Structure formats: C-alpha cells, structure tokens
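Worksheet: the structure to be examined is printed underneath.
One protein chain is absent from this view; the other protein chains keep their places.
Take a look at chain A:
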Amino acid sequence: MHLDLSELSQLAPIFRELFKGFHISRRDPELYAQLSNFQDQYRGLFKALGFELVCDTRGFYYFVPELAAAQVNKTAQRLSLFTFILVEHLADQGRDPMSVLDGGSLGRDELPSLLEKYRDLFLQAEVQTPDELEEKIMRRMTQLGFASEDNGIYRFLPPMHRFLDVCLSVQQDRDLAASLHSALPLPTPVLVVEETPEELNRTDDPLDLSPFEESEEDALARAIAQEQQEIDA
C-alpha cells in the first residue's frame, strides 16, 4: 500500500489519543473525519507499527491492546459493572437504558443515589464514596472517550456500545445463566483452620500482622505447621 503521509495530517494527535486508550468518536470531529476519510491508510500504517486499529461501524475507533497485555484490568471491570448497574437502574425507573447509554445523558446529581442503591456492588469495585465514583469511574470514562462531561452532565458516546455488547454477550452466555439458575448449592468457601487461639489475634500489637497482611499471616501459619511436623517427627 502506498502511504502519503502528507494526507494523514492528524497522525500525531490521533496516535497520541489512541495510544492512551482513548476512543475516537464524532465528539472529536477533526480526528474522526480524518480517520473516516483515510481509514485504510491509518489502519495499514498502525498495523505496520504493531497496533491494531478497530473501526467500529457504530462510529468509533480504538486500539486493541497487544495480546500479551490483554488482561482484563480493574478499569474494564469497574466500567462494565457501572454499565450493568446503570442499565438496571434506568430500567427500574421506567426509563429507556438504550436511549441514555446510546447518546443520552446522566446528571452528576444522580450519582449519589445510584451509589446508595448499589452500595454492595460498588464495594466490589472498590468504590465507596461519590468522590470515588467520580474519580474511578466517571473520570475514567471521559478519559477513555466513553463519555463527555459538561456542566455536571455526563453524555454517553458511541463507544459505550462496547459495554452494551458485554451485556449482550452475558445474556447469550448459557453457561453463566445455567450456573446462576442451577439448583445445586453454591460451593462453600473453605476456611483456613486457625492455628492460634482466637483471642491472641485480637491485639493492637504492631508486630501482629494478621489484620494488615493476611497473606503473610497465612504464610507464617503454614511455616509453623511445617516446623511443628518436623519437630514432632
């Protein structure tokens, strides 16, 4: 393929944004128009550099990270969880989730009540306060190009379809549904046998690491057990 770099006038900003993980949609008209007009050239160039540019027909572009680094990170989990919550919350309120998440908007003032309602779920994403919700989820969404913020109103952008696709794929996941609706009891967590009397662990001793470093505590318990066996032997 012949590449005329003079045509790719927005190459530097496009690469910078995509490399950061940003999703380029019509919200950035200049970059989006460049990518739309020279889609094949950009894709070819990025491919030669080792980046896979995805051109989603629903109106957005993004880089797929390398397979080696392609582990689902906390951010993806948090943003997916937020999408699930928002879809259910809007449906519960009798509002249309699709019209909100596909180009609609959400007021910042709605976030505290959302957090209150789904506190147990947000806790799993290590989000406990409205500030954390804004910092860890909403700001990250705007950083990645999933939403834009203007005067306390978050507007959702076309890349949100990636999360709506997650909902669809979960819905189609028969195994997941089967495991959820299964009549079989859920696996019971195996509790580690306490080696030391319980009251001994209730100390404020700075050396008592158990409340702070659980793994170290386990390691010590295991080591003691092994040594005990050696001694007894």
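Just so we're on the same page, contacts are C-beta pairs under 8 Å (C-beta built on N, C-alpha and C of every residue); 3 or more make two chains touch, one makes a residue touch a chain; residues count from 1.
The rule we apply is simple: contacts and distances are computed from a predicted model.
Asker: I want to check something: the complex is missing a chain, and I'd like its UniProt protein name from "TIGR02677 family protein", "Sugar ABC transporter permease", "2-oxoacid:acceptor oxidoreductase subunit alpha" or "SoxAX cytochrome complex subunit A".
Answerer: Its UniProt record gives the name "TIGR02677 family protein".
Asker: Of A:77, A:105 or A:129, which residue touches the hidden chain?
Answerer: Result: among the candidates, A:77 touches the missing chain.
Asker: For the full complex, which residue in A:8, A:125 or A:157 touches the chain that was left out?
Answerer: Selected residue, touching the omitted chain: A:125.
Asker: Could you list which residues of chain A touch the chain missing from the display?
Answerer: 19-23, 62-65, 69-70, 72-73, 75-77, 79-81, 83-85, 87-88, 91, 94-99, 120-121, 124-125, 140, 143-144, 162-173, 176-177, 179-180, 186, 195-196, 199-200, 202-209, 220, 224, 227-228, 230-231
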